[in-house]
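Sharing a structure with you now.
A protein chain is absent from this complex, but the other protein chains hold their places.
Letters A and B mark the chains as written, and numbering starts fresh at 1 in each.
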Amino acid sequence: MNDVTELAGKVTELSYALDTFYFLVMGALVMWMAAGFTMLEAGLVRAKNTAEILTKNVGLYSIACIMYMLCGYTIMYPGAYEGGMFQSLSTLGTGLLGSTDNSAADVIASGGDTYYSNLSDFFFQVVFVATAMSIVSGAVAERMKLWSFLLFAVVLTGFIYPVQGFWKWGGGFLEVAGFNDFAGSGIVHLCGGAAALAGVILLGARKGKYGPKGEINAIPGCNLPLAALGTMILWLGWFGFNGGSELKVSDVGEANAVALVFVNTNMAAAGGLVFALILARLWFGKGDLTMALNGALAGLVAITAEPLAPTPIGATLIGAAGGLLVVLSIVTLDKLRIDDPVGAISVHGVVGMWGLLAVPIYNDEATLGAQLLGLFSILFWVFTMSFIVWYVIKATLGIRVDEEHEYEGVDLSECGLEAYPEFTSAE
Amino acid sequence: MNDVTELAGKVTELSYALDTFYFLVMGALVMWMAAGFTMLEAGLVRAKNTAEILTKNVGLYSIACIMYMLCGYTIMYPGAYEGGMFQSLSTLGTGLLGSTDNSAADVIASGGDTYYSNLSDFFFQVVFVATAMSIVSGAVAERMKLWSFLLFAVVLTGFIYPVQGFWKWGGGFLEVAGFNDFAGSGIVHLCGGAAALAGVILLGARKGKYGPKGEINAIPGCNLPLAALGTMILWLGWFGFNGGSELKVSDVGEANAVALVFVNTNMAAAGGLVFALILARLWFGKGDLTMALNGALAGLVAITAEPLAPTPIGATLIGAAGGLLVVLSIVTLDKLRIDDPVGAISVHGVVGMWGLLAVPIYNDEATLGAQLLGLFSILFWVFTMSFIVWYVIKATLGIRVDEEHEYEGVDLSECGLEAYPEFTSAE
Partner (left out) sequence: MNDVTELAGKVTELSYALDTFYFLVMGALVMWMAAGFTMLEAGLVRAKNTAEILTKNVGLYSIACIMYMLCGYTIMYPGAYEGGMFQSLSTLGTGLLGSTDNSAADVIASGGDTYYSNLSDFFFQVVFVATAMSIVSGAVAERMKLWSFLLFAVVLTGFIYPVQGFWKWGGGFLEVAGFNDFAGSGIVHLCGGAAALAGVILLGARKGKYGPKGEINAIPGCNLPLAALGTMILWLGWFGFNGGSELKVSDVGEANAVALVFVNTNMAAAGGLVFALILARLWFGKGDLTMALNGALAGLVAITAEPLAPTPIGATLIGAAGGLLVVLSIVTLDKLRIDDPVGAISVHGVVGMWGLLAVPIYNDEATLGAQLLGLFSILFWVFTMSFIVWYVIKATLGIRVDEEHEYEGVDLSECGLEAYPEFTSAE
């Protein structure tokens, strides 16, 4: 061990191990976001539609993992497995991802340029695609068929998301054009919001949401502690989402960067929550919890495109603007009769755009032009493709449950069970 | 610091620190599984029995920690504290575990062979034993006396579990025989399942579960969002359960191995969920959420015996087989009138066996003979010992609550309070 070259190799290996471990821990936090979306959405729908939203969320996460493994990852990062899906399937017993991870010799020879396990990268990426899809389920809640939704999840996670992900993170034209999106205000959140919007337009509003004379009827969520829990899970998970997107932690500069990302992510959420709560108080007269929760999420979405350049006070303000914007957006979408039970289109779609456009404020390398190019490319691609896919599903399987089933709740018609059989007997 | 020997020592220390930290983080994730079991079981019982299942779960976790500290750890790893329990008690003020951790000089002298803190190992192990015991509480739910259950927990965690744990992980005869069980499909999950089965047989089914003419009555869980949350907590915690069982992360090969374990664990759960959901759809006609959740858990149990050898696609298939098996097993146990309210015997016992038998498919060093030897040794030891202990408790304290108390709910009779006093008033 006293030989300097050998010792240098050991240090390089140790550095690789730290970065890989960091990546896995951050990925586990992002996986935890799936539980956050599940609880948030379960808290914001009515009791009679709760089991179905739970099933959609755990189902889409699983489907996302499988589809991204089979083809999504190799579409987004060509060459990730040499030969892609088909070779992968043909080498089922001998390797797939496993066989292509880095050898110690290669890592040492790279002098630190190869600094984490390929499989840790796959793990981190696969939980991202699940996040994008989770956004959709809330917006189409309480009236969509379970299996049509899961079929859409197959296409979004296996194809639509990876293509636009490739444009930026895989080295495609948005990367070349100088588009900035650190952890995915656009690629993940706007993507999910755009797919949700297409679905909601084709699906229509829930029965009773909008009256014949222009009334907008509030349909309160049945379990707000779950909504609060979901929000706090997402808040925690976002440290992994943004913190892991630095990709490296193993030297002073990188460690400082990850720490700044943690601080800014936290401050943006705090700013979003406080300003949404105050705006709701001034506008509606009460301290509206659901607006506060959406404000926190809006702060998180807003900072995701650039959590590294702003100061903590700057991050607070970017988040605060997101918090104000989300309240405005939720009210506006309701006026437009776009029925989004959990506010997902506002939180992820509208505020995702704000996040992209806010990048040039603090990051001198970003330009408004490149940000707009990225924004419209993602929006156009995801909305159009999603619209086509939803349309085809609608024309074949159908996407909406029968009116009778919507009235009695989709839990019974789609899942054959009730989420709270003992608590709602008086209904 | 420029002296190479000194620098080499510092690198060895840093490597030790990384492995210890990794072990602690993974252990914290396993501890979190206790919350997962608690929520899962609370979601799947009726409201009137919820406070008692919560009490059992937090109680058993605490008892497991205390008993494993007092005697379990030293039974499973003889020599862990020189002199074992009795010396430990006699040195209460001066050291116990604390005094025996590794010195920097010893670590450096070992050249990296001593690579983590003894106390981090104890922490990781102690949360494992709690996991095994958590499996039992769900199966005996809704009719067992609280204190009889906690007494059983004392014996299982202090004696029954550590003995069979020693056989493999402590260097006993199953280790010598070439039995493979990476993170405990057998030692943890089958162990819990076998102990649960013995209890359920002596306890009998819940009143009303099976009718006199062979009817099987569904008794739905009262709070499915909690069941979904519990499953997702377990999924997250399993990254620690399997990922930490690699025991080391600090070089390229080990880091890659931990990453592969994370990926395979995740894929097996996804595979289990999707295939259980599809089978339930085909068989029962609906997208049954509880089967989907049990499918995910089955996938996790199935991959636990060998998450390092399969490719990610292979892991998906092992998990998928677990997901199919668990649905079959739950239906079959009901036909046999073995009443397991949460499906724990199927998920952990039956699928734990599948996990053990699946090892030779991908791991060339494993043999079916050694796997069968391990499987039957664990099953025989744990079932027999548990049966005896349950039997003695039944003959003395009794294990089952009065029929009247079962009817009104064990929360009032055992805990003196209700879990949801305001939600079930109409009952």
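Just so it is clear, a contact is a pair of C-beta atoms (placed from the backbone, for glycine too) under 8 Å apart; a residue touches a chain by one contact, two chains touch by 3 or more.
Just so you know, these numbers come straight off a predicted model, no measurement behind them.
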item	value
Hidden partner chain, touching residue among A:I63, A:L174, A:M267 or A:C415	A:M267
Given B:M133, B:L146, B:A196 or B:V252, the one touching the chain that is not displayed	B:L146
Given A:D181, A:D288 or A:D340, the one touching the chain that is not displayed	A:D288
Residues belonging to chain B that touch the chain removed from view	1-4, 7, 10-11, 13-14, 16-18, 20-21, 23-25, 27-28, 31-32, 34-35, 38-39, 42-43, 50-52, 54-55, 57-59, 61-63, 65-66, 69, 88-89, 91-99, 101-104, 107, 116-120, 122-123, 126, 146-147, 223, 226, 229, 414-423, 425-426
Positions on chain A contacted by the hidden chain, ascending	4-5, 7-8, 11-12, 14-15, 18, 22, 25, 29, 46-47, 111, 220, 222-225, 228-229, 231-233, 235-236, 239, 243, 249-256, 258-260, 262-263, 266-267, 269-271, 273-274, 277, 281, 284-290, 292-293, 296, 311-314, 316, 362, 420, 423-424, 426-427
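Going forward, only the chains that are shown with their structure count from here on.
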item	value
Centre-to-centre distance between chain B and chain A (centres being mean Cα positions), rounded to whole Å	31
